[in-house]
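Input: one structure, supplied below.
The complex is shown incomplete by one protein chain, all other protein chains being positioned as in the whole.
So that you can tell them apart, the chains are marked A, B and C in the order they are listed, and the count of residues begins at 1 in each.
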Amino acid sequence: MILRVQSEPFDLGAETDTFAKAQSGMGAVVTFTGIVRDLPGAGLDRMEIEHYPGMTEKALEKIASEAMQRWDLGDVLIIHRYGVLRPDDRIMMVATSSRHRADAFAAADFLMDYLKSRAPFWKKEFTSSGAEWVASKDTDEAALDRW
Amino acid sequence: MILRVQSEPFDLGAETDTFAKAQSGMGAVVTFTGIVRDLPGAGLDRMEIEHYPGMTEKALEKIASEAMQRWDLGDVLIIHRYGVLRPDDRIMMVATSSRHRADAFAAADFLMDYLKSRAPFWKKEFTSSGAEWVASKDTDEAALDRW
Amino acid sequence: MDVLYFAWVRERIGIPRETLDTSARTVAELVEELRGREDRYAAAFADLSALRVAVDQDLTDFDASLEGVREVAFFPPMTGG
Partner (left out) sequence: MDVLYFAWVRERIGIPRETLDTSARTVAELVEELRGREDRYAAAFADLSALRVAVDQDLTDFDASLEGVREVAFFPPMTGG
């Protein structure tokens, strides 16, 4: 498992390529990338992501291990940024590999659902009309019931 | 929609990065990559992929358009190789982008199910014990009922 | 009309494509006609449940009409992805 929490940008192309190259005997690689979206109307100046050092690493480890146990996976990668991000910046990515495609898809989907509401990150959006903490959605919590 | 059928290798990292960069206002990018697996036992020397020029492009266009209609997507990319491939070579990839993650995941999953049994490609595996056409699986056909 | 063969259908018949003059009105009638030609065709078309057919590059059924059709292709179930 490759788990990284960092403020620096990551190279999506290189990470994807390196992850895929490292897989032996795996027929499927799935990646998910989360990108800062501009906000309609007000316009997003920046997003600030706060996290809980120590607990974040523990949570990622737990979520990734759970995925490895539930599905027949080659490996799992999670990279998540914190700090200041601007529109079009990449916030985070996950990658999964498996022999058959269904496992890699399900595991990546699962990782995202759990990262969304079980990894201690909080996003604050700064627009021309002020700053606001992003509220969690009921649908994010409900998504966990799928698993 | 970006649709390519080619015998040359593609650069997974660069394709992923370029696709993600081109997305405006999309918060989510999902990619799937199919890789040639070695075969347990006999050992795979190579795989030869045959396709139906003309119909292949038409089928990819149809499958990608269907995904664009069903989900709220920014864009869809499909690259599929034909010709001689060796273990660890990348056979194909899809990428999808969307504002919210569920659409990008569902669309990528859908594209893979349809490419598997509705795009005119046929794989032949060459091992030390002979050559054999890869048989389609009943589960691949059944997977289409999900959509 | 152009008739195309792919994968093991192509290997059994021995050629990737041919141009035929046929009075067959449906794919099924064309298959019957081909079966009667030579053993290699009979072998390729022995089990229709193992075959798929495309008419003018669209996947269809064996009862599809051949009226105005320029290209028919026979092949096993696809294994893309």
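Assume a residue touches a chain if its C-beta (ideal position, glycine included) is under 8 Å from a C-beta of that chain, and two chains touch if they have at least 3 such contacts.
Everything quoted here is computed from the prediction, not taken from an experiment.
In the full assembly, the chain not pictured is in contact with A, by the touch criterion defined above.
Even with one chain removed from view, subunit A keeps its contact list with that chain: residues 34, 50, 52, 54-55, 58-59, 80, 91-92, 112, 115-124, 133-136, 141.
The rule is short, and it goes like this: only the chains that are shown with their structure count from here on.
Between the Cα centres of subunit B and subunit C there is a gap of 26 Å. Centre-to-centre spacing of subunit A and subunit C amounts to 48 Å, using the average Cα coordinate of each chain.
In subunit A, the residues that reach two or more other chains under the touch definition are 101. Shown for subunit C are the residues in touch with two or more other chains, namely 81.
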